[in-house]
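Selected chains from the complex are presented in situ; the others are not included.
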Amino acid sequence: MSFQNPVFIPGPTNIPERLRKACDMPTIDHRSSLFADILHPAREGVRKVLKSSNAEVFILPSTGTGGWETAITNTLSPGDTVLAARNGMFSHRWIDMCTRHGLNVHVVETPWGQGIPADRFEEVLTKDTGHKIKVVLATHNETATGVRSDIAAIREALDAANHPALLYVDGVSSIGSMDFRFDEWGVDIAVTGSQKGFMLPAGLAIVGFSPKAMSAVETATLPRTFFDIRDMQTSYSNNGYPYTPVVGLMQGLNEACTMLLDEGLENVFARHHRIAGGVRAAVAAWNMPLCAASPEVYSDTVSAIRTPDSFNATDIVSHAADTYGVAFGVGLGEVAGKVFRIGHLGSLTDVMTLSGIGTAEMCMKDLGLDIELGSGVSAAQEHFRAKSELQHKDAA
Amino acid sequence: MSFQNPVFIPGPTNIPERLRKACDMPTIDHRSSLFADILHPAREGVRKVLKSSNAEVFILPSTGTGGWETAITNTLSPGDTVLAARNGMFSHRWIDMCTRHGLNVHVVETPWGQGIPADRFEEVLTKDTGHKIKVVLATHNETATGVRSDIAAIREALDAANHPALLYVDGVSSIGSMDFRFDEWGVDIAVTGSQKGFMLPAGLAIVGFSPKAMSAVETATLPRTFFDIRDMQTSYSNNGYPYTPVVGLMQGLNEACTMLLDEGLENVFARHHRIAGGVRAAVAAWNMPLCAASPEVYSDTVSAIRTPDSFNATDIVSHAADTYGVAFGVGLGEVAGKVFRIGHLGSLTDVMTLSGIGTAEMCMKDLGLDIELGSGVSAAQEHFRAKSELQHKDAA
């Protein structure tokens, strides 16, 4: 394994020089004003990346999983009911967490590879006339299957059912890479981490709460201390933190927001879409299906590629690591052994992507799959050329 | 505030070059063997620093507070009773966390500045013939008051009472700096973080569980997912992690253990004792009392210094930051405004310490206290000279 090659896992992503340096800082006094000058801009930057005007943003020394726990323990009580679809490993894990915290989860089982079925949510919500469902959980981008769900449609389902449930969205592998509209979609809690669209090392859970979600905090009785946002909120208002903050990573987050906002969120999304398009062009050239069932659910941050039935897809990942020093993602859960994943999010260029595609080709051929070397690369090159030239002309 | 001056807060400490570089690493695939090569040695290193042969060590993307929550949520159930002394801000917070998680806390109120009263613990435990008390909580080093408690004496109290309660120790500001004997003292859970004795940035909760504590995990019903050590244990045994690990910081922890063990734990403790002795010599020369009531509870990692009654001790901290660019610690809770704190743990030298003492003198004189400039510095110099020469001869 070489530190020189880019990684093609669906997060943590490659880290830009600038963020490496922002994170790597000497110790400062986190009770001094130096910390406030990091904390507040970082929160404001995240708010803008969420496209929200009034989300209350909390940054915790944790991961996306801790972000989920922050969402549910701060707003729910034992015995509460939530609605969720299970269409991949991460939605599954969130459901499992709810169960372990004593919640009732109304699970809409959904084939892995499909998006969240907003129509079925609408049915369920419409039937719930007693409004027992307190929260709808939605995984925006299923990292395990490379499937993006339509959050706007879920909001519409809630509205159509005239249901007051809160809407919590796991945007761990979408926020900062794909369009996310906290306010417009009526999201109540958004959850993400530092290691995906923000291009940082793992170590921060990042959550945004709507005013409605903040109200729910008052009555929630699930126990929490580390994840208690009331302590966070009080400390923030005093320019402090309820315990020792991870200052370097928070400085990195602040810098990452600056990078994303300076590039322009729409440009960031377009770049991810262009690079994802190159990967998908390669996959099409290989005549291999994506796990994602149809183009409208294709993820711009990760592609899960189905290998032939008799083939163990995980071998590609092991072989790439052992022989070429390149990291791809394995299949997880239901699709373990059936797919391998190419992550294409965060700090990545067209040029780096070619090396990932080229490596996948070598691996598949080495392992006996019927792949023409260069076929995927040339499809991606064709894709990138057209787009890059355009971009170039715009810039000129 | 200058990045050039050392910090004198009681953690996070100054970070050695070597650890700065160990933490600052490019992204690797945390599902590859590269990660296992960091995870397992780091856990083994921590075990040695704890002086334990069989503690199960868990490393979580969190802080000491999260370490406490890991301890209680994994081993206790709502309504369980724990015994604790409140003798400073951090014992107070741990008690508060227990209450918020639905535990009954038998609190032994103790003057701030004194250690945990083992004799009173023995009384309480002896009376608890029904063994309702499941756990005894002990803060080894009260960072707020600069007081070290005698954990061996608490073990003796448990044994004298023939009580089966588990013993959980908060070693956040002691482990890696002052002697800690997990096995010998019969500790069941030890809690620490990355940012004190391990000289790293904050971001990791580090906990060790005895076999007896591991048994308690099976029956505990407090809800937990992020902090659930069962998931951790299963993942570790598969060379993995239940969610995305903070790889750079874990590599730093591994390197920190190597540094501590290469220096020799007893040498590390002696170094902290020597430097603490220099600070205490300075404080004595200033004719100012320590918050710590008597020498046997003096902490070797932080000194809380009482200022005259009419004086706001926090002014020293503000003035040092604003005028000299140096960070000291403010008083917390009951002793806010009454003490200021000099942290002297982690990556620090005699020479750096002189500059902290000298700065404190300038601040106190600037603010009108009756301090002779150089008085504390010369006392510390005298202390360091004798010790350093000795050390020098030993090395020769």
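We just call them A and B in the order they show up, numbering each chain from 1.
Assume a residue touches a chain if its C-beta (ideal position, glycine included) is under 8 Å from a C-beta of that chain, and two chains touch if they have at least 3 such contacts.
Note that the coordinates shown come from a computational prediction; the quantities given were computed from them, not determined experimentally.
S.K.: Total copy count of the complex, if 2 are in place?
M.R.: 4
Operating definition for what follows: only the chains that are shown with their structure count from here on.
S.K.: Using mean C-alpha positions as chain centres, tell me how far chain A is from chain B in Å, no decimals.
M.R.: So the centre of chain A lies 35 Å away from the centre of chain B.
S.K.: Can you list the residues on chain A that touch chain B in the complex?
M.R.: Per the touch definition, chain A meets chain B at residues 1, 3, 7, 9, 11-15, 20, 23-32, 34, 61-66, 68-69, 73, 78, 96-97, 100-102, 193, 195, 201-203, 222-228, 242-249, 321, 327, 329-330.
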